[in-house]
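Before we start, here is the structure in question, set down as structure tokens.
Only one protein chain is missing from this complex, and each of the others stays in its spot.
Let's look at chain A:
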Amino acid sequence: MTSDNTTTKPSARAAGGTGEELPGGARRESAVGGVWQALASGPAGFLGSLWPVRAMGYLLAGGVLGLGWLFLAVGLVVVGILLLPTGVGVIALLCVPASAAGLAGLERRRLRWLDPREAPSPHQNGYAPGEDEAGGNAARRALRRLWRRARTPATWVEFGFALPNAVLSVLDLLVVVLGLGLVASQPFALLTVLGGDQVMYGEGIVLTEPVQVLPWLLLTPVFAALACYTFAGLAGMRAALARAALVGPRREKELDARLTEVTASRARLADAFEVERRRIERDLHDGAQQRLTGLIMTLGLAKLDADPALVAKAQDEARAVLAELRDLVHGIQPSVLTDRGLGAALEALAERSPVPVRVDERLGSLRPAEALEIAAYFAASEALTNVAKHSGAAHATVTVRGGRTLTVEVRDDGRGGADPERGTGLTGLADRLAVHGGRLRLSSPPGGPTVVRMELPWADGAQGAGAREDGSTTGLTEPPREGRREIHAAGDC
């Protein structure tokens, strides 16, 4: 490759070496750039590429989708109106906007055929407090989801897109059929003449011999090029329209909505922190501080009288202070969580629970990030407190799973009927999880069972990764603390 190169400078040769790949690279680049860039790349590049076929495919699929949706929507409306007295009609009517949202989802996905840019959904798919915590059976949950869809402004914009889109779809299909017909017309004429029939081109031009048709065949490439450009141009415009309607600037509004929710959630969190701070202050004041003062009084008396009974009393009081402080500190951050991880901490929590709790944890040697562990632990702790306080359950199970999400599920066999609207506990719980992009699902039909499912996007614990590295490297990094080593040793067996 370099020996017969005419350039002499090594640097230029090197540049030539990379330059050889440029044409291919450039073509790939234009493919990345989308249909407009392909159109702009000149007739040779465009007509030689697969873009016209892609554009045609886009138009055909879009036409089928758009018309298909129209039939579906009309059907749903008719069924909905007919069945309105039975109540089922409401579901059918609610399905109309939801179906438009479904169509919009497909349209957004289809955009990738012609347009490499991201096409994010304007729908909020994060945590929505009080709405995600679905209770009741599957039908009610589905109904609630439909209702939520129908209440979202983005859904109605999508509906507004879907209606004219259906009309445009018919035009798309017409254009494709006409274009293909034009391209096929001359070869078809040739075949007709070969078959012995005659072909008439307007007034007075009647062709009966194949030789007479041949010059007209020259028109076919022109028609083909015309069709290619028409398809690409139309598809590009349709894609731009879809992008403007379905991806466009409304996303900012949705972001605003999410920001409002985040602000509200943050305010609730700040309140929760304030309550927590007060609780700790009160616990310290009413507990340890009073006990220590009492201890000082007892010691003062003991000093006066040198009474062994008073000294013994003082010792008991000191022990009580220590126990109280231990409980308080444990409530702030259980050391077993830091040292041994979520599974061990939940086991310890289960042992203290008045309701028998089985812990099923299968994280193995994996440890999520510390913040996730803490959030999951306190969420589980709150859920177990609710089980003990309200559910009347005889048993509870805590299931912990890792993977792409850290899932903690607390299930009890109690009376059910937990309602996030009534207590702030569940909302607070959801807020805590939302901080880490997680969410809370609650299923608690009257009569039970209650299932609280907490999901957090997984993030690896820095310590966990560090400890794993320690196992493979030559100990250049700092050795892990005893507790962590044990965890990973246990995980490796």
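The rule is short, and it goes like this: contacts are C-beta pairs under 8 Å (C-beta built on N, C-alpha and C of every residue); 3 or more make two chains touch, one makes a residue touch a chain; residues count from 1.
Simple rule for what comes next: contacts and distances are computed from a predicted model.
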| item | value |
| --- | --- |
| Name per UniProt, for the chain absent here [options: "Heme exporter protein B", "Response regulator transcription factor", "ABC transporter permease subunit" or "ATP synthase subunit a"] | "Response regulator transcription factor" |
| Hidden partner chain, touching residue among A:294, A:417 or A:437 | A:294 |
| Residue touching the undisplayed chain, where the options are A:109, A:279, A:303 or A:358 | A:303 |
| In chain A, positions touching the absent partner | 282, 285-286, 289-294, 296-301, 303-305 |
